[in-house]
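Shown here: the complex without one of its protein chains, the others still in place.
Letters are used for the chains, namely A, B and C, taken in the order the chains are written, and counting of residues starts over at 1 for each.
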């Protein structure tokens, strides 16, 4: 079981801020493929992953990051703080 | 007649903050030569002019600046503001 | 070293007053304050979303880097989230170092990292509707100098 959280327009497209998933994905990229295959709203949100950033257990990460032992994955657009 | 003002250690070496002089000097450099010839304290203060800065009528200037029409010349070490 | 992520407004002057009392033996205090800008008079308000579990630790990591790299005596980051109106203060950074160049560099570094690496997202609301602010290439490029 893994918590997946979404922010900004990713959250709006997917329609929920957070969900807990049962997944066999080994990496972030595999998790994305699994989600895209699931429903249109995911396919839309993940259509262009170059427009997305990912954090694994609250640390900025990359799409090839492994999911073993991970509790939370977050997807969001490039940050606009400051 | 020209006002000559001194600051920081230049003032301390010369012993007065300001004096009004009757001079025939055409340039700042000539004024310095005139002063150095006058008394030991001036010779000491102006011994190394690379350690000095000059302002003519309250604007930073150079030693070859002409004195025609000038009312005030100031001598001081490099500034240490901020 | 301190980080505050809050929805409440803050007073930059009061923050500087408190911060400057931390200065012992240091010579240079730099502050940066960001203000909500209304580009063309059309902005009604802005909503800043963030990632609570990540925001604090991410900013602390950035601040730890700045403190050691520029030998800071003290540093402060305040960043707001929630609803902000034009003219409101969004965020503030303060640094103290013995030398002015270090205090300036550390403050600019913190700003550059907060822009692109702290998990905040801005949504602007105008009479025409709402839209997410896009990240700027130049903000990403600004990180390359460090």
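General observations
Rule of thumb we're sticking to: contacts are C-beta pairs under 8 Å (C-beta built on N, C-alpha and C of every residue); 3 or more make two chains touch, one makes a residue touch a chain.
Worth saying up front: this structure is predicted, and the values here are computed from it rather than measured.
For the chain that does not appear, the touching partners among the shown chains are B, C. Interface note: of B:16, B:43 or B:60, the residue touching the hidden chain in the full complex is B:60. Within the full complex, the residue among C:32, C:51 or C:120 touching the omitted chain is C:32. Residue in contact with the omitted chain (choice from C:17, C:42 or C:131): C:17. Listed by residue number, the positions of subunit B touching the unshown chain are 5, 7-9, 11, 55, 58-60, 72, 74, 76-82. Listed here are the subunit C residues that touch the chain not shown: 11-18, 20, 23-38, 86-87, 89, 98, 100-101, 103-104, 107-108, 111, 142.
The rule is short, and it goes like this: only the chains that are shown with their structure count from here on.
We define each chain's centre as the mean of its Cα atoms; on that basis subunit B and subunit C are separated by 49 Å. Rounded to whole angstrom units, the spacing between the C-alpha centres of subunit A and subunit B is 72. In subunit C, no residue reaches two or more other chains under the touch definition. For subunit A, the set of residues that touch two or more other chains is empty.
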